[in-house]
Structures are given as structure tokens and as C-alpha cells.
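Can you keep this structure in mind? I'll have questions shortly.
Missing here: one protein chain of the complex. Every other protein chain is in place.
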Amino acid sequence: MNKTKATLLASAATVLATTAGAQEISDDTVKIGMILDLSGAYSALDGQGSIAAVEMAIEEMGGEINGTPIELLTADHQNKADIGSNLARQWADQENVDMILGGANSGVGIALQDITSEKEIAYINNGAATAALTNENCAPETGLHWTYDTDALANGTAVAMVKEGKETWYFITADYTFGHKLEENAAEAVTANGGEVLGSVAAPFPTQDFSSFILQAQASGAQVIGLANAGTDTQNSVKQAQEFGVVQSGQSLASLLLFLTDVDALGLDTAQGLTLTTGFYWDQDDAAREWSNRFEERHGAKPTMVQAGMYSSALNYLKAVQEAGTDDAKTVVAQLKEMPIEDAFARNGRVREDGLMVHDMFLAQVKTPEESEGRWDYYNIIRTIPGDEAFRSLEDGTCEAIKG
Amino acid sequence: MSDSTNTTESARSSGGWLSDVRLWAAIGLVALLILPHFLYPVMIAKILCFALFAAAFNLLLGFAGLLSFGHAAFFGFSAYVTGYALQTLRLSAELGILAGVAVAALLGLVIGLLAIRRQGIYFAMITLALSQMVYFVALQAPFTGGEDGLQGVPRRPLFGIIDLSTNMDVYYLVLAIFCIGIFIIYRAVHSPFGKVLKSIRENEDRAISLGYDADRYKLLAFVLSAALSGLAGSAKVMVFQLASLTDVQWQMSGEVVLMAVLGGIGTMLGPILGATIIVSLQNELAQVGSLSTIVQGAVFVICVLLFRRGIVGEIGPRLRRWRDGGEKDK
Partner (left out) sequence: MMDLLGIPVPVLMGQLLIGLINGAFYAVLSLGLALIFGLLNIVNFAHGALYMVGAFVAFLLLDILGIGYWPALVLSPIIVGIFGMLIERFMLRRIADLDHLYGLLLTFGLALLLEGLFRQVYGVAGETYAIPESLQGGYNLGFMFLPAYRAWVLAASIVVCAATWYLIEMTRLGATMRAAVENADLVRAFGVNVPLLVTLTYGLGVGLAAFAGVLAAPIYSVNPLMGSNIIIVVFAIVVIGGLGSIKGAIISGFLLGLCEGLTRVFYAEASNIIIFVVMAIVLIVRPAGLFGKAA
């Protein structure tokens, strides 16, 4: 098991001085377990970068809370829900993990939500997009959803494009929870704003060859081909759409979930002009720039929104543990809901009753090669979408547990 | 497989406490009853599921000489059926498991009917291709949950009354299933049916000339093996509360071949030992998915090149020679 004991106790004296405060922390460590994609389609946008970000949060806390050391476990879920939930089960049964940070992949994200609420462990997800985490699959007492969700992505990108007059849509969708949810939310946003969905096709996850799907999308005659996928799927579909001359023939591409690392891999020649919604951009303001530069020194790339969200959620969780003086999941989660969330990542953030961290989102457009001043200078922020507008309102949500 | 010898067979026939099957079975059972109090019960339960799976597979390869490369279809698909029965139909545990086994047997009948038309490599490839078809059905059918699989399958009470909510409860259920499964295999192998199978394996033409309908025996063995693989798959759902594509993929079919080959084809103990080693190995290397693939591949190559009879197949005869030598000295 890949344990990185972040920092050992500074000195015996600190232990003696603070044992009183640490009494309520179970088995004398605060254990965070990360279950994420370390080798697959989402490893660039999540992966080692997320681990680095969480390590930065732990170091910021001094590696301990009131003298109790913080320990970090990490494991690769290989994009398989069964592997992810077995890991979580084993960590809960054998390692007494206090909090699980789940990474990209909605299938795994939901599986982890089930296990953690059963075992009463705190759970924060960054990167699993499905809005189900705070709706039909919500677990508001233990499970939080941090960086973004399918609702916010659809509300940003789809609404903006329909308002530009691009009203007819055809979706190419990653064939699992995430893709279907993203398509569903985007389709709602399209029709609610007067647009029309002409059809959709589900592509296996992950897919290398999108040619036949692109052909179908071209044949549909829709103005916009909406890509409800992520990671390497996005990269492959955007690239092959270009190969098959989608844009030349007058159709637009809408990548509903696009990460900084995708743009970096595609290159600005291919990606320029794409509209996207993001929860974080490293160049959004001074606080973000300062942290992102430190992150880049450590990881060798600017952070994606998932990686920044990982940092933010770990940091705020640890602060809440410190504040509450215990690592009991329900107490800490309740504490988090009391705290304003404002750090390098989040603007105007707060954790809502249903477990959703509502914060400002950004509508952005990928720069042209001429506009860009260098690697990572990829986005023009068009508009800041206030949290309450970006995310689905509590009233429209379907989380049974808080409707009671 | 032609050069695999049946070692436990001969071990049983010669007397002495060392080869008393019942004694060893009792010792093993006691160990399995105590073990979960020292080790993580979910882990041992997983080993038992795979051990049963490997033993069921071995019934076909070791005793009928048929190499199926598609057994994941039965193991994985019955998991879906059981999961669906428990989760959506809200059946009790034993009915859910029975449903899984029944569907696996039926699937075994259909695939078996097609596959036994050919032998050897053709048989292997046909089972492989047909199981891949089952995989795509599992991927696309509405009740399997596609890429996500079935998650959070409830551990419904056995017979509607016996609670199975803790890991320990489920462990003992799996242990019971394992014992029943292994007992059925043992009986089948040592029955007249098993003898006919072996004679078909040794020389099919001769068996036919003796008046046996070889195809019917092979089909029966195939269905039995499929049903027991299904039993193992259903048990796994009870343990992990999920059914996923991992269990229907062809890599899983390869894994069970490896377990049987490593432990020793055509022995009772071999597949169980092989499964224990492979599952423990996977658990040790779980943090890096690719590492366990590398190790499994290497073990496969080494097995085929150096000890084709597997661990039990190689050690068994040596042990007997040593013991026989010892007895002569008396």
C-alpha cells in the first residue's frame, strides 16, 4: 500500500502538550484515503497531480492536527467501480480510514458514496461529474461533491451556445453514468432555452476510434455536436472530428467537459475556439496564480480544476477536523457546512445541505495560438457564473434524505 | 490435456493416514472455520469463490480434457442475475443464488451445444468467442447497469430469516457454498460418470466404440461446470455486493485457466491452491494494476515451459515416492 506518512510528529513535547485535544481523534491518526485514476483515461487530469495537491494541503496544515499526524493512502481504481468499492471497503474495515477523496469517474464515484455512507466515513468527491451524487444518490451526512457537476457544466456551456443561436444538437456520449447524466442535463438545458436535440449515440468508454459516431453526428445535420465525454475520449473525439472535417462543413463542436490538460494535449491549433465551463482556472486571480505556481514547481504542470479541487477539499476537511476537534465523519461534515469555503480554488463557496459545494463557475473559451502567450495560457474567461446560477437549486434537487 | 496425470486419484487408493481424504478435508474445514477470526474475512471469502470457480473449470479441463476459454461468461453472468434478483426482484439470498446458477447452467447448455461440435483449439476459441458475446450482452442489456455494473446489491437474509449483514455471516455462507460445490465436484469425478469422462479424455473413439455417447457426456460435464462456475459467481456477489464487467471479461477466463494450470490440472486440490496463490498475489499487487498482469503472465509462461503439471501435480508424486520409500523401510 502506497503510504506517504506526510510528516512525523515534530517533537515529543508537542504530543504531550496536545494530547487533550487529540483524544477524540480515532486511533491517533487522521487518515485520508485517495481512490483515483492513476493509469487510465483520466490520469492526466486527476492522477499524480491530485496526490501532489493533497500533499500540499497536508503540508499547509503542518502535517498534523493538534499533534495528531495526518496520513495519506492512495490507490488506483482503474476506472472500475468494483475495484474502487473493494478498496474503500478494505480501507474502512482494516485501515480505519477517516475520509476518502474520490477522483474522476462517476461510476466509481457513486460506488464510493454507497460504501462510505454505509461505513460512516467522510467522503468528498472531485472529478466524478455526475450530479446524482447530490441528488438521487445523495448521502448528505457523509458525502460531499466539490469541484463541479454535470448540471453546472451543462448550464454553462450548453446555455451559452444555444444563446449564440446554435439550437440543434446531437450528442456523442460516453456510455456510462457520467456521460448519460451529462447528456441528460445538457439536453434539458438546450430544450429549456428553446433549442432542440436531434439525437445521440452512446460510445463505449473508453473509445479509440470515434469515426462511425462522428459520421452519424454529421449525418444528423445538427448545428452542434455535443461531446458528453472526458479525458482521452474528449481528446480522441475532438481530434477525429477535425480529421473528418466537422468544423469545415459548418458544424460546431461543444466539449461539455474540457480540462486544461486536454487542451494541452490537443494543442491550440485543434482546440481553439471551443467553449467550456470550468470550476477553476489557474490564471483566474492572484490567489489561484500563486498556488498554481507552487503546484507547477512540484508537479511540472499547471493544475486542472480537479487537482485544485482536491487541494481545496482536503484543506477544508482538515480545517474542519481541527475546528471540531474530532474526526467523526458526521460531525466534521456538519462543521464543513458551517464554514465559508474560500481558498486558492473556490470563490464564494459554501457546502449546501445536500452535500454540494456551491461556488462560482467560469465560462471560458480556448484561445487562438496567436492570443496565447505560452504553454498553459489557454483560456479567455468570458463570464463568471455565480454559484447559485451555475448549480441546480436545492428546491429542484431530488435528494430524498434532506426532503424528509 | 494429454500429459496431465491424475494424482489425487492414485494417492487415495493407497492407504495410510497421509492420503486419507476425509481426514484432510476435516482439517481443512476446521482451519477455514477458524481462519476469519485472524484474517480479513472478505479476503478469504473471495479466495473461496475463486477456488470454487477454478475447481469447476478444472472439472472440464482436468477430467474431460476440454479447455474452455470462456468460463468468465458463467461466473460473471450469474453474478448479474443474482445481483438483479436480490436488488430489483428483492428475492431472498438462496433464491437469488439459485437463479444465478440456473441461468449459468442454461447458458452452459447453449454454449456447450455449439462448442462440443469441435475439439482442442477450436473448442477453446469457440468458447472464447461465445463468452465475448455474453460480455457484450452484459455491457448493453438494460438490467446490468452497463459500465457501472450493479452496485450496492443488498445482502438479503437467507431463507428470509437468517441475517447476513456482517462480513462474518457472509463468510460462513460462502464457506458452506464452497463445501457443497467442492463436494459435488468430488462426487462427480469419482462416480461412473467421471470414469466415462476420463475414458473419453484418454481416447474418445474407443469410448464411443464401447457404446458411450461421448457428446452427451461432454455436454453434461460442460453444463455442470458452468452451473458450478455460476455458483461461485453468485457467491461473489454476496461478498462484494456488486456485479461488474470485470467478471465477464475474457481476461477473467484466462485467469481461471491460470489458477487451474498453476495449481495442477486434474487434481482436486490444485485449483484451490492455484486460486489461493493468484488471489493473494493480486491482493498484494493491487495498488498497481499492471504489476499483477505482468506477474500472472510470467507465471503462465513459466508454468507452461517448466512445470506443466502444476504445483500439486509436481509435488504430489514426489511426496508419494518419499512416503512409499519410507514405508518400505519399515
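When the chains are written out, they are named A and B in that same order, and each has its own residue count from 1.
What we mean here is this: contacts are C-beta pairs under 8 Å (C-beta built on N, C-alpha and C of every residue); 3 or more make two chains touch, one makes a residue touch a chain.
This is a predicted model, so every value here is computed, not measured.
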item	value
Touch with the omitted chain, as defined above, among B:88, B:166, B:203 or B:251	B:251
Candidate in contact with the missing chain, chosen from B:125, B:179, B:277 or B:315	B:125
Sole contact to the chain not displayed, among A:26, A:211, A:368 or A:393	A:211
Chain B residues that touch the omitted chain in the full complex	1-3, 67, 69, 114, 117-118, 120-122, 124-126, 128-130, 132-133, 136-137, 139-140, 250-251, 254, 257-258, 261, 288-301, 303-305, 308
Touching residues on chain A - with respect to the absent chain	38-41, 43-44, 201, 204, 208-209, 211-212, 215-216, 218-219, 231-232, 235-236, 239, 243-245, 249, 265
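To be clear about the criterion, only the chains that are shown with their structure count from here on.
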item	value
Residues on chain A engaged by chain B in the complex (per definition of touch)	1-2, 39, 75-76, 78, 80-83, 85-87, 89-90, 93-94, 107, 110-111, 114, 175-177, 204-205
Residue ranges of chain B touching chain A (in the complex, touch as defined)	40, 42, 139, 146-149, 151-152, 167, 240-242, 244-246, 286-290
